[in-house]
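One structure is given below, encoded as structure tokens.
With one protein chain held back, the other chains of the complex are shown just where they sit.
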Amino acid sequence: MALTQEREITVNMGPQHPSTHGVLRMIVKLDGETVVEAKPDIGYLHRCFEKLAEQKTYPQVITFTDRTDYLSAMTNEWAFVLGIEKLLGIEVPERAEYIRVIVAELQRIASHLIWFGTFSLDLGAATPFIYAFREREVIYDLFESISGGRLLYNYFRIGGLRNDFPPGWKEKVLEFLEYLEKKALPEYHKLFTGNRIVEVRTQGVGVLKPEVAIAYGASGPVLRGSGVDWDLRRDVPYGYYHKFDWQVITEKAGDVFARYLVRMREVEQSIKIVRQALQGMPDGEFLGKVPKVLKPPKDSEFYVRHEGSRGEVGVYLISDGTPNPYRCHWRSPAFVHLQLVEPMAIGWKIADLVAILGSIDIVLGEVDR
Amino acid sequence: MALAEQITAEFPSAQVTESSYGETLVKVAPEDYKKFCRYVKEGLGFSYPSDLTGTDRTDCLEVVLHLFKMEPNGPRLTVKVQVDRQNPKVESVTDLWPGVDWHERETMDMFGIDFEGHPDLRRILLPENWQGGHPLLKDFEDKRPERPRLVRGDR
Partner (left out) sequence: MSPIVASIIKGTVALLWVVLNALFLVWFERKVAAWIQNRMGPMRVGRWGWAQTIADGIKCLMKEDIIPLAADKPLFVIAPMVSVASAVLIWIVIPFGPGKSGVFSDLPIGIIFIAAVTSLSVVAVFMSGWGSNNKYALFGAMRGAAQMISYEVALVMSILGVVMLAGSLSLQDIITRQTEAGILGWYLFRQPIAFIIYVIAALAELNRAPFDLMEAESELVSGYHTEYSGLRWLLFMLAEYGHMLAWSAIAASLFMGGWTGPGLGALAGRIPAFDLFNYGIWPYLTGFFWFAFKTYLFIFLAMWLRWTLPRVRIDQLMDLGWKFLLPVSLVNIAATAVLANVWGWYAK
């Protein structure tokens, strides 16, 4: 092995590495164990979403939106569908709006659960991972029974949904929420949250200041973990969120632990929302009146802001009057958050880099699109 | 004072339109772009850079910047700047909003727009040795050799 006089060592983490959550490559410069530079290299999962979307009609694109962030497919479909509904001025039936809220919040719970599992794995604890997957499995079974898919659903339709609940679904959801709230979440907290090792590994690590978070365009739990009281579900309302009683969760500290707490407490809020939505749900249609061929007016454009599981999902649609979008841009929160890794990780150890990377909850399918 | 009036008072050359979906669309000239962005951030308080992307308008390229304020139901501002298709160049705004760094890199990658003053303008989604041009341009042609399509049964 050649000996050089360099003080720093460059380590190539990824694209195949246990803790890059997909195919992310980090080029990390280390001084001993301390991170001096951490440059993410992305694009390994680029599937030409935007170019493909230009070739397809609007309803066909919905299936692609599933595949951008495959852990949060329901919220992605909603974001895209919102944009077209806005452009065409389509009214969505009341029942469909309720079901949308329910499935989106269940999806948020599922996504946060997966995040909890993988994050604990990043810190070196294998057991919470299995526990989280056990609960997520139930949600996926629920989704399977309404949409037929377990990961990619294609459940949303422009103007509503593909189909209504199957009978007995509501009771199953309520039963699961009861189990999650009373049994699973306390178990997680007992196993992980109060653990001294978790505390010393995460508290004070990777602090993100609120003004930096805003200037970088951070969103979702990352932004709320820095103490910014901002949630698009409440502040730029869409859907029926204003009808329910729930809170936006914020944590002041801005470190890895704060982001962890925000997500865990958001699960509780989502449970609350789903319960209320299931209770207040009216009968009626699940698909509104929608023309056979969807042609938004020429040169109309709209930028949707939607609170996905990971943060602000933006869909920028430009129509040229044909059934295909002229331009469809997908702004993904993880893409923005990944820029924050380097400023947060410099000066911390390589083990902290992994924890920070885990705490911003990236899904590479969404980063690369 | 409404947002559109404020902008026209400060930048008379900017074309301001209100879309029927509640967005304020502002078209500025490339030379005014940076100055306008600085005004929008520091004067009007649009602190949240949601998105920056491009559009190919076939006669020109357009850089689109979506800006918001951190206030509930706040104004929605879309800044557009049209640049020459042959020599697309525009100033970078990364010093105003560091978060648009990667968005600008992606726009360069996909449309070939040169952001002057960007600290690290490299390809981001496509490989660094990609020679095939900028894929989101409307006249993009995939020049890679066509691979035979293998379907079960016709080996």
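Letters are used for the chains, namely A and B, taken in the order the chains are written, and counting of residues starts over at 1 for each.
Heads up, the rule we're going with is that contacts are C-beta pairs under 8 Å (C-beta built on N, C-alpha and C of every residue); 3 or more make two chains touch, one makes a residue touch a chain.
As the structure is a prediction and not an experimental result, all values here were calculated from the model.
Asks: I'd like the shown chains that the missing chain touches, ordered by label.
Replies: In the entire complex, chains touched by the missing one are A.
Asks: Of the residues listed, A:L152, A:V207 or A:A351, which one is in contact with the missing chain?
Replies: The missing chain is touched by A:A351.
Asks: Of A:G89, A:G124 or A:G148, which sits in contact with the chain we cannot see?
Replies: Missing-chain contact among the listed residues: A:G124.
Asks: Suppose we count only contacts with the excluded chain; which residues of subunit A make the list?
Replies: Contact residues on subunit A toward the absent chain are 1, 9, 11, 17-19, 33, 120-127, 130-131, 134, 191-192, 195, 197-198, 200-201, 349-354.
Quick note on the criterion: only the chains that are shown with their structure count from here on.
Asks: How many angstrom lie between the centres of subunit A and subunit B, each centre taken as the mean Cα position?
Replies: 24
Asks: Going by the contact rule set out above, which residues of subunit A touch subunit B in the complex?
Replies: 42-43, 46, 48, 50-51, 86-87, 212, 214-218, 228, 230, 234-237, 300-303, 305, 312, 314, 316, 318, 326-327, 329, 331, 335-336, 338-339, 368-369
Asks: Any idea which subunit B residues touch subunit A in the complex?
Replies: 19-21, 23, 47-51, 53, 55-56, 64, 66, 68, 70-74, 76, 78, 97-102, 106, 110, 123-127, 135-136, 140
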